[in-house]
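Would you mind keeping the following structure in view while I ask a few things?
Missing here: one protein chain of the complex. Every other protein chain is in place.
As written, the chains take the letters A and B, and residue 1 is the first residue of each chain.
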Amino acid sequence: MNGLPLLSVMTWAPFVSALVIMFGARHRPRLVRWTSVVGTSISLVASVWVYWTYDRVAAGFQFREEIALVPSLGISYLLAIDGMSALMALLTSIIIFAGVFASWTVKERSQEFYALLLVLVTGVYGVFVSLDLFILFLFYEIAVLPMYLLIGIWGSSGQIRPQGIFGWAMGRTGVGTKEYAAMKLTLYLLFGSAFILVGILALYVANGSQSFSFLAFEAMQFDSTLQTWVFLAFYVGFGILAGIWPLHTWSPDGHASAPTAVSMLHAGVLMKLGAYGVVRLGMGLLPEAAVDWAWLVGTIACINIVYGALSAMAQTDLKYVIAYSSVSHMGIVLLGAATLTTNGLNGSVFQMFAHGIMTGLFFALVGLVYEKAHSREIFKMGGFGSMMPGIATAFTIGGLSSLGLPATAGFVAEFLTFLGAWTSDHPWWLFPGVIGAFLTSIYVLRVAKQIFWGPKTDDPHFQHLPDAQGPEWAALGILVFVLVLFGVVPSLAVGPVDTFTGPFLERLVGR
Amino acid sequence: MMTDPGLLALVALLLPALSFLVLAVAAPLRRLGRPAAWFSILCAGGSLAAAVQAWAAGGDDVSRLLWAWLPAGGGTLASVGVLADADSTLMLTLVALVAFLVQLYSVGYLSDEPPPGLGRYYTYQSLFAFSMMALVLAPNFVQLFIAWELVGLCSYLLIGFWYQKPEAARAATKAFWITKAGDVGLLIGIVLLWRQSGTFDFFELRLLAEGGALPLAGLSLITFCIYLGAVGKSAQFPLHVWLPDAMEGPTPVSALIHAATMVTAGVYLLTRTEWLFALTPEVLAVVAWIGAFTALLAAVLACVQDDIKRVLAYSTVSQLGYMMTAIGAGLAAAGFFHLLTHGLFKALLFLGAGAVIHAVHSNDLSHMGGLARRMPHTAIVFLVGTLSLAGIPFFGGFLSKEEILGAVWAGGFVGPFLLLMVVALLTAFYMFRVVFLAFFGEPATAHITATVGAAHAGHPHDPPASMRVPLWILAAMSLGVGISSTMAGQMLQFGPAEREGPAWLMPSAVGVALAGILLAWLTYQRRTIDASSLAAAFGPIRRAALARFWIDDIFEGGYRVGLLGFSRAVGWVDRYLVDGVLNALSAWTLTAGDDVRGMQTGRAQDYVYGVAVGLLVLLLWVQWVLA
Partner (left out) sequence: MSLQAYLTLAAAVFCIGLFGVMTRRNTIGILLGIELMLNAVNINLVAFARFGGDVTGLIFTVFTICITVSEAALGLAIVILLFRVRRTVTADHLDLLRG
């Protein structure tokens, strides 16, 4: 360590720039944007640095910072990073950096928008780097709550026809509006965080109310009953954020209604918070229960994969397709984790990263298409490939990654997960996984063909559309580059993650 | 000078990669069109030179270069690299050769394409050349799969090159989906095999397999899954449906990808892993039967096509079936030999057909006729290709076809052997049907006037030199291979002597081919046999063939009704039932709130009453109940 508290710098830089934006950049939209760029690039540099200098031989938690906050309760500001969280922090940096550029054109109240976005990001970083569960929970809430405002104010509404035996309820709750989506998302996630809080407190009490430190909990052997229900609490609590079936329905509505950068951040990073929580807290602290309940986690993950892919295929709104594809891909993440094998877990963490980047790219592209064509209806658009070749190419690359095409990050992640699945105790998990990848190829290419690589429509609105411009290129370029880079050289990501996986699994299954 | 075949092969592999990277990143160069094309051709030429040297330098040596690619558990899970041996360098040379010639040819063929489109085309071509070579040189299953998918991607991109045509966009996605369905099998096979053996590496696997250290339990499933990948890529029944549609791409693409190289990847894979399949004879029998059936099915389909490219496409499917049958019969080397000769003459046929299409501006055989006089170069090379395909002595496909028939007979596969003999007849028939309809007979001037305009009316002519040179090179090579192999006879001997066919085999095979030619001549040239009465004689089969035996319809129906219908049902359930429960819960909560909201009068004093009464109750409770 070289004296500079890198993790704190990384975590608080966006927060500080949010303060600057709120108090120093009133009515100066360019300054707002550039302040955000500066703040997020500080985080980006810090996270790349941390990632690069992370000592893979020593492994374990590094870059430790500790300040006692409430010694009598054992709460301290304890930050540290290991192979998994370093990758997640890197992901966050890349997505928010691209997200700042992707929302360059936000007109209404851009000051508040950027400020909230940056505060949210601080929360996300905080969760990934905190080792004190009290602080972690605090950051978690910071990451969840601004969403309500971001979707409720800057979101977009759609229309959904009430049908079915619960049709009567849909009109009453206002399904389809942005307020509905914002409320649903927030309530769902808060519902989840109640479980998490209870779980954390239960562990704290069982540990003799000494300390909230992750390391202290990790050293404990909790008894089986406690492990079982705390694990389930963590699984449900974090799992909601990770989009586990059948608690995933906040995700399509929320992501479809949210503005571009928020969708990018939410699907790209926040859903990973959920998976990260399940792996780090659920499996890491409660090894016995994790092994006992692996069948449940894996089976639900399989449902997620296939169900999400089929639902995505049924959508006609571009943003919903992407949102459901996230549900499907998060299934791969949890499936990999549930295999309890080296490859599976490597694949799981790598998929968190890969999916974060690709879904960030997708939402950025949907935002751009909507901005140019003012439509998200897949079957009304057509033949955009010749008008916006850049966007079309980026969409294709993102799509190929999501269907697991080699030379993109998606392949490596899926391949590792499949290897893990087949060597786990439930080899049949391999098949839903593979089928999901195949279904993905169908819905992704169908959309790509309809919107970009197909014949032009006659609709006069869609005859002269511009390609991406200026800052938008920056967003697309970064994401495409990362997606391909990590696909061609996967050891960049798998290397550090592997240092985390080994000891982690040793604790879980003793191998 | 480098003499290590591995390094040379690496150079051959990296040159197209360089070309792709430059064209992909340097957008201004790409948009210039022609300079980008020549850059790509230059790289392909260099790659060809390196590949030839690698082949010449190799002999029987095996050269392996490996780099760790994917870590796991502190070690290395998978590597990438180059495995250069006799087979792979030979295949590499074929790929480099055809890629180079096709790229050269495309300059002329796509001369009307706007510069950015041309740049895009050459970017894809370079990526394809790189991926295909990476596939050929793959030292393990992981790299093979990576390259396997990448060539599929290039195929998708190039079929859909003219994506503004609805058919092209449709064919591209169809090709991707159907090959991807096969790839699912391959991926499963690779994963299963990894668990069985603990390695992806061909070299190590071969040692295990030949040393008997590979557990046989479940191995049939594994080889079958791997075979599924080959079924998709090499267009075997029932996944052959994508290949004819793939003809919507530019013709040079069909020559390169859908005739000479990518579609043969499945055959190549099975050849590469021959030692693995040898452990599971029951799977090999399936391979042989499906191969022979595919060959017959496709040959029948080829007889009724009116589109010159579709005839060639079905003929490719049919020939792939031939190769697969040979592999199934246990003589992969014969299949591989046919792969090489077929690569040469089928590329030739496609490029020749491309020249015709370029001149006539139509794919339809009825719009052609009498072209031999106007396009003599094209006619001659096309005839060379046709004779090669028909398996006439001194032409390219002769010996390789004999080898396959001999191998199948010697392997005891009488059924497939008979099917293949019928296919040989049909092949000669349908190919000469094309020759007679397109190059002989009366010119169809009416159509040409209509499409090309008065200035060029009735003057289709040979293509420019950049297109002619590749044609002649391929024709010369087909002939060269044919003559040398026929003369030398035993020179290119594959396999043990007991797999030789019986003495009657060669005359009868040639006889069958000649009979096919004769039939075509009588029907389409002399008109002794009326084509329509011939059609009537085979009425039901013909109708079925025109409907493509309804296989495409089954896929279409399965996709539209089965998959999309099911997905819509799932989508509905998600929106209205899974989410509906949630909405119902929230609606109930809202209703309950409505019902009790009256309690909140908003008047401060009512609340004070509440507090006071509550306090009183609490006091009384403490006083009496607790005490």
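A few points about this structure:
Methods note: a residue touches a chain if its C-beta (ideal position, glycine included) is under 8 Å from a C-beta of that chain, and two chains touch if they have at least 3 such contacts.
A quick note: this is a predicted structure, and the numbers were derived from the prediction, not measured.
Shown chains touched by the missing chain in the whole complex: B. Where chain B meets the omitted chain, the residues involved are 596-605, 608-609, 612.
What we mean here is this: only the chains that are shown with their structure count from here on.
The mean-CA centres of chain A and chain B are about 36 angstrom from one another, to the nearest whole unit. Interface residues of chain A facing chain B in the complex, by the touch rule stated above, are 160, 163-170, 172-173, 175, 184, 246, 249, 253, 307, 310-311, 313-315, 342-343, 346, 383, 385-386, 400, 403, 405-407, 411-412, 415-416, 418-419, 422-423, 430-431, 434-435, 437-438, 441-443, 445-446, 449, 453-456, 490-491, 494-495, 498, 501-502. Listing the residues of chain B that touch chain A in their complex gives 68-74, 77, 142, 145-147, 149-150, 153, 156, 160, 163-166, 169-170, 172-173, 176-177, 180-181, 184, 187-188, 191-192, 194-195, 563-564, 566-572, 574-584, 586-588, 590-591.
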